[in-house]
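Right, one structure below, let's go through it.
Every protein chain but one is kept in place in this view of the complex.
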Amino acid sequence: MNKPMVLLISLLACGGVLAQTPPPANAPESAASRLAGNKIDKVQLTSNLDSVGKLLESSSAARQIDSSKAPEAMQRRDRARELHGAAKAALEQGNLEKASALLAESRSIFFDAVRFAAPEEVSAKKLENDYLLRLESVQALLGAYKRVSDEKSAKGVSETVAQIEKSMAAAAVLAHERKFKEARVEIDRGYLVAKAGLTSLRSGDTLVRSLNFATKEEEYHYEIDRNNTHQMLIKVLVDDKKASGEMVQAYLSKGQALRIKSDEAASRKAYDEAVKLLEESTAELVRAIRNAGIYIPG
Amino acid sequence: MKIERVILPVLMSVFFGGAAFADAGKDLYNKTCAVCHAAGIAGAPRFGNAADWQPRLAGGTARLYASALKGTAKGMPAKGGNLTASDGDVKAAVDFMLASVKKTASASPAKPAAAPAAAPVAAAPKAAAAPAAMAAAPVAAAVAPVAKIDATANTSGASAADINSFNRLLKPIGKRNPPPAEDGIHDPANDGTLVLMAPLAAYGPLPKSLAGNRVNWVKAIDEKKINPRWDRQDANAAPVVIDLNIVREVKGSMPDVVYPHKQHTEWLDCSNCHPAIFVPQKGANAISMAAILLGEKCGVCHGKVAFPVSECRLCHSKKKEFRPAQATAPATK
Partner (left out) sequence: MIGRSPWQRWFAILLAFAAIVAFDTDDARAEYGDVVINNYSDAAGMRPAIFPHWFHRVRFRCKVCHADLGFKFKAGGNEINMVKIIDGQFCGACHNGELAWSVENCNLCHSAKPGTPTQVHESTIQKLAPAALQKK
């Protein structure tokens, strides 16, 4: 880039900057407008100068510019460095207004530089991740939809399912070509259909997840989860100092002993006994936690 | 325990406190006004800062009363957002603030943090005062002799508040929803921090609750006090709400849990929870209070952003019918 071009670009940037920061006069009041309206403070300005310096040299954005080697980006960054140096000089001379304006400009040009530094690789990972998460959701909702429509013998189900599956297939093709942005748009269509379908089927219902377990074995799994999560809680809540208390230790060991007995009963398939022992074990763990001074509901 | 926190502010108020003004004004100031006027949030004229108040005094006190009572376009909410305060109290608070600038060489503005406002212990369990009261008695006795030291009327507010500050488990009103500059994690030496909006400035018109932000967000949407966007760009997009209740029976004596999709889908999308947090299938999710406390399942949001799990009855809302033949757990204590 030759000098006149640089000058022209920086002039344009100047104009752009002065319009950008501070926010336009007719913008609604916000933290930014209040910040811009503040009196310029030397201490703050010095620390801001410092921060912008770090932004220019050592931030993730700076590293991105370095690695991209894009000429527009490098050139803008150099311009930003110049402005930053000028701002520093102005501050040292005591011209706070000028320093502040130059600093804002430097920041703005640097941000422009980053936009030229081809951050597609940076965003690609996120787009892929977003697409995969959305795909998971659609799959879960589709599964739920099929189950619910069976349960309710609903009409128009097959068309809806077909629509969703078509959308998923189209998205998969796009994803295969690594066009994740388009894939996400496509899968969102299927997602909305699934959402609408489920909403229309399930609205107004009340489902009860009762404690009448189908088998004792199911209840055993329920209780195991309870017991495990309480043990996790103990690890987190009861630090070493509290855990060394006599009472706490007593309850803890009792709880663990009961759990061992319960595991043994379960291995014999004596789930009735196992469940009862687990309940007692969890109760002991709760007592241990309470004795350590943390009142959790039982 | 934290006796220093009781004695020191009291002694400081004696030392630096000046004329005895109406308690009501000072109390209201500590409770409501100090939020903004102590640090000068959003351009509020600072307590004790003559320069800030000078231009405002020129308009006369009547005008200041009107600003305080009705609010101003520059950001002062009517009655400081505390619409339960009486007009007389508000005027007294204004007087209190004006008095601070008419004195010369007053100490640095009394930070609400140092002298927490008088918090009626009403918030503390009214019914089961037994355990709290027993603990309160000996400490109150310890504080009483200190309170006698300060004879001036204006510190009685401070000492009443300090009495409550012994109860480390309960935040007095002055310490709830602090503005960013005083909240302990924001850096007050940062210019950005000082222009950030204080939560209380926004919470004024919103329905209150007892925990978390102390705002009832569900009610706020229902009553149309707020209308957050469903779509980032489109301000008119309507949420897709599903009205589906899931009842989870619980062992022990707590009422059963009712999970309402309706209130949740006003805010959230299906994909927020399904399937990463909850599998959308009956019987597929094992949830326990311990898991919730650890920040899993319901605890992913409740206890972090949504109301905390101290509000038991909001979820455990369906009373059990008497089931005599229940073979499962004996009622846990």
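Descriptive notes on the structure:
Which chain is which? They are A and B, in the order written, and residues in each are numbered from 1.
Rule of thumb we're sticking to: a residue touches a chain if its C-beta (ideal position, glycine included) is under 8 Å from a C-beta of that chain, and two chains touch if they have at least 3 such contacts.
Model, not experiment: these values are computed from the prediction.
Checked against the full complex, the candidates B:G59, B:G88, B:P228 or B:G283 give a single residue touching the omitted chain, namely B:P228.
Considering B:R56, B:K175, B:K262 or B:K282, the position touching the chain not shown turns out to be B:K175 (whole complex). Seen from chain B, the chain kept out of the figure touches residues 124-125, 127-128, 130-131, 168-171, 175, 177-178, 180, 182-187, 190-193, 195-197, 199, 202, 211-215, 217, 226, 228-233, 239, 253, 266-269, 271-272, 277, 293-295, 299-301, 303-305, 308-310, 312, 331, 333.
Summarising the interface, chain A meets the missing chain with residues 20-21, 23, 30-33, 35, 44, 48, 50-52, 54-55, 58-61, 64, 104, 107-108, 111, 114-115, 117, 119, 122-123, 126, 129-130, 133, 235-237, 239, 294-297.
The criterion applied here is as follows: only the chains that are shown with their structure count from here on.
The geometric centre of chain A is 27 Å away from that of chain B, both derived from CA atoms. Residue ranges of chain A in contact with chain B, taken from their complex: 29, 31, 34-35, 38, 41, 44, 133-134, 136-137, 139-141, 143-144, 147, 191, 195-196, 198-199, 202-211, 218-219, 221-222, 225-226, 229-230, 232-233, 236, 279, 283, 286, 296-298. Residue ranges on chain B touching chain A, taken from their complex, read 42-43, 75, 190-192, 195-197, 240-252, 254, 270-271, 274-276, 279-283, 286, 288-291, 293-294, 312, 328-329, 332-333.
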